[in-house]
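The excerpt is restricted to a subset of chains, each kept in its original location.
Each chain gets a letter, A, B and C, in the order it is written, and its residues are counted from 1.
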Amino acid sequence: QAQETPTVFAAASLTNAFQDIGRLYKEKTGNDVAFSFAASSALARQLEAGAPAAIFASADAKWMDYTEAKDLTLKATRVTPIGNSLVLIMPADTAKAVTLDPNFDWLAFLGADGRIATGLTDSVPAGIYAKAALTSLGAWEKVRPRIVGAESARAALALVERGEAFAGIVYSTDAAIAKNVTVVATFPAGSHPSVEYPFEIVKGQDNTATRAFFNFLTGPEAKAVYAKYGFVVK
Amino acid sequence: MIEVAIRLARPGGFALDCDFTVPARGVTALFGRSGAGKTTIIQAVAGVVRPDAGRIVVAGEVFFDSARRIDVPIEARRVGYVFQDARLFPHLPVERNLRYGERRSRAVERPIGFEAVVALLGIGHLLARRPHTLSGGERQRVAIGRALLAQPRLLLMDEPLAALDEARRTEILPYLERLRDTMGLPILYVSHSLDEVLRLADTLVALREGRQVAAGPLAQVMSQPDMLPVLGRFDLGTLLDCEVVRHDADYALSTLAFAGGELRVPQVERAVGATVRARVRARDVAIALAKPESVSVSNLLPAMVEDVRAQEGPYADIALRVGEGRLAAMVTRESAERLGLRPGLTVWAMVKSVAVEGSRPEFRDAGPTAPR
Amino acid sequence: MDMLTPEEWTAVALSLRVAFWATFWSLPFAVLTAWVLARGRFPGRSLLDGLVYLPLVLPKVVVGYLLLLSLGGRGFIGQYLDAWFGIKLIFTTAGATVAAAVVSFPLTVNAIRLALEAVDRGLETAARTLGASRLDVFFSVTLPLMLPGILSGALLAIASALGEFGATITFVSNVEGQTRTIPLAIYSATHMPDGDAMALRLTLVSVVLALGSLLLASVVDRRIRVMIGRA
C-alpha cells in the first residue's frame, strides 16, 4: 500500500489546502495520497534520514534549498505555485486601521506594554519574515523587546484572538481562519522577501503516480483551493 | 479502675468479646495462648484498633464509648505502648528514638528520667547507633525505654521481655515493679512467662479464643481449678500475703509472717511492716510426718492435711491447712501412700523455696552492667 | 460513534495502540533497568542512571531528532534494522511506539525503582534460605511486592504516551493512520479553520482515555494491594 500511495510532506500551514486537494484528486482519479503535515524543518530532516516521501512542499525556500543541496529532492522539478502575504492583525474589539510606512510610530501604537505576537523570529517562517519586514521598516530594534515569538503562526494567532497580545504579524492565510481578529494592515510586498511555497519531487520517487499528483498540485483545481484559503496564487 | 468491655470481629473468624474491670493501679496481666486476643485488647486500649462496640475507661477517663460516640485519639490517651515488634524509628538514632515521646510530654510531668532509664536498660553505649544496627534484644530494650520516657499514664506492654536474656529481664522487672509501686503507673502486661506474670501481676485476665475465662485478683484467679489448662500444672502453687517482720542482715534473710506462721526468705527490700506477696510452688513443698531435725530446709510449718487428690500420672495434690492459712503441696502418689496421707492427719510442711515478689536481693547488687 | 469523524477515530485507535504497545514493550526493560540501578554495583552505574533520565531532560523535539539520526532509515542503527530484520521505523506505527516508549522510559523506571527500593530485603534473604536462587527470588518475591510500582509506572507510561507529541512528529512524521496520534491530530487541527472544535473534541477524548486508564489502574491497584497484603 505504501508503495502505491505517494506520501506528501507538506508544511503544517498547507494542511487545509492539501487535504482538500487530496480529496479532489481521489474523486477524480480514484487514487489515494498520504500526507504528513509538520514543520518544514522537521520534514526536511526526515527526508535527510531516509523517509520514503514522494513530494516535499516547504513553507520556506530555505529548507527547499537545504534538501536540494543535500541532493534529496530534484531541483529540476521545483515549482512555486503559491505565496503568502504578511499582515498586521489586532483583536477585533480594539482594531484600528494603520498605515505601515517607515514613519509609523510603533511604540505609540503599542502603548505602555502592548506586545506583538508572531512566529519565532529566527526559526518559524512567519516570524522570520516579520523580522525582515520590521527591519526594512526601520522598526526592529525598537520593537524587538515587544516581540513574542510563538511556536507557530497559529499559536501567535491564538494570542491575538485571546487579546493577550496587542497585535500580531501573521500570514494572510492564518488571519483568514481566525475569529475575532481584524487585519489592520498588509506589509508592503517590498518590505520582506516574498513568501513562497516551493514544491519538489523527492529523489528516487519520480514515478508516474508521483508525477500525476505533483502535476495536479499545480493544476487549476488546486489553484482554486489555494485561492479559497487566501494564498497568493501565481 | 480500668474498664474494658468490648466486642470486635476480625475477618477470618476471630471474634473478641470481653468485659472486665480491673484496678487502675498495679499490673494487670493478660494471659492466654497464641491467638487468644491479647494484642487485640492492648491495641483497643491504645486506640490503634477500634472495637465494633463497647466501652474503654481508664481511671475515670472515657477512651472509647460506642454508645456515646467517644473515641479519644491515640495521642491524647497518653498510653505508653511497647509493641510486640519494636517499631523503632529507622531514621532516628537511638537517643532521639528515646527522646521522641519525652519531648512531646509536658515538661512539668516528667517523673521518669532519661539517665535512669538508659542505665537500667543498659543502652548507654547504643545511644548514637541507628536502629537497624541493633540486635533483637537491644531493639526491644530501646522500645521499652522510649515508651517509659513518654511519661505515660498507663503502660501497655506486649511481651516486652520475650527477646531478653534472663539476666536483663531480672534487672528490668524490679524497675517495672518500682514504677508500678512508687508512681502508681498502671500496667497492662502481656506475657507468656508465668513467672513474670506471677511476679508482677496484681490482677489477671485470662483469655481463651477471644473470650475471657477469668478476671480478678491474681491469687483468686490462680486458685480457680478451671485455670489449670490455662496455666499448666507445674506452676500451680499458693500465693501468700505476708508482712515483713524483721530482717537479718548477717544472713541476708528476712522473716515474713502470714496467716499460717512465719517464713524465712532471702532478704526483701521492704521496710518492716510492709506487705509483700510470697509464692510457694506446690512442688517446692515436701511433707514429713514428724518434725525433721537437722535439715537445711529453714521453713518447717506444722500443718494438717485437708485433702488428698491423686492425679493421673505419678503425682497427688495435697491441700494443707497451716494455721489460718492454706498451702498446696505436690508429692508422688507413692509417697502419699507410703506416708498414709489422709484428711485430718497432722504433718509438717517443709517449704524448700519461696519466691517473694518485690526486689530479690541476689540480683540487686548485680546492677545494670554497662558493657564497654 | 458520531461524536468523532472517521479520521479522529483513526487517531484515537492509533493512540491507544501506540500507548499500549509502548508500555508493553518498555515495561520489562524498565523493570530490568530499575533493578540494575537499584541493586547493581558496577562501574558506570551513574552513567546509566544519567542516560535513563536523558529523554526527560531533553526537549522532546531533540529526542525525536536523535531517534531520527540513530533509528531512521539511514541512521547508524536504523540501516541495520532495515537490512537485517526488515524493520522500518520511520513513518510507521512501530516508530511512533518507539518514540512514545523512549519518552516515557525515565518515568517508568523511576516509579519502578522507588517501589523496588521499598521492598524489604530481609524477605529476599529469607527466600534464599528457603532454596530460591536470585532469579527465583526476583520472580517469586521481589516482583510481586513491587507490582504497585510497576502498575504506577505503566500508568505513567500510558499517560505520557497518550500525550507524546514532539518526539513523534520529529521522528516519524505525521501520517494519518500510521503515526498521527491524538496529539498530532490536535496539532493538525489547529492549522485548520474549523479546527478548534476538533481540537477540543480530541482533547476531551484524551481526558476520557486518561481517566479511564486511571480508573482501571486503581481497580487493579486495589487488587494487587489486597493480594500482597498492603491494602
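The rule we apply is simple: contacts are C-beta pairs under 8 Å (C-beta built on N, C-alpha and C of every residue); 3 or more make two chains touch, one makes a residue touch a chain.
Computed from a prediction, not measured in an experiment: that's the story for all the values here.
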item	value
Per-label copy numbers for the whole complex, where each distinct chain appears once	A x1, B x2, C x2
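Keep in mind that, in the parts below, only the chains that are shown with their structure count from here on.
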item	value
Chain contact graph, described as a line, ring, star, complete graph or other shape	other
Interchain centroid distance [CA atoms averaged], subunit B/subunit C, Å	60
Distance between chain centroids, defined by C-alpha means - subunit A, subunit B (Å)	90
Multi-chain contact residues (two or more partners), subunit C	none
Multi-partner residues of subunit A (at least 2 other chains)	none
Residues of subunit A that touch subunit C when the two form their complex	2, 7, 9, 12-13, 15-16, 19, 34-38, 42-43, 45-46, 48-53, 152, 154-155, 176-177, 229
Of subunit C, residues touching subunit A in the complex	61, 64-65, 68-69, 72-75, 78, 90-91, 169-170, 173-179, 187-188, 190-193, 195
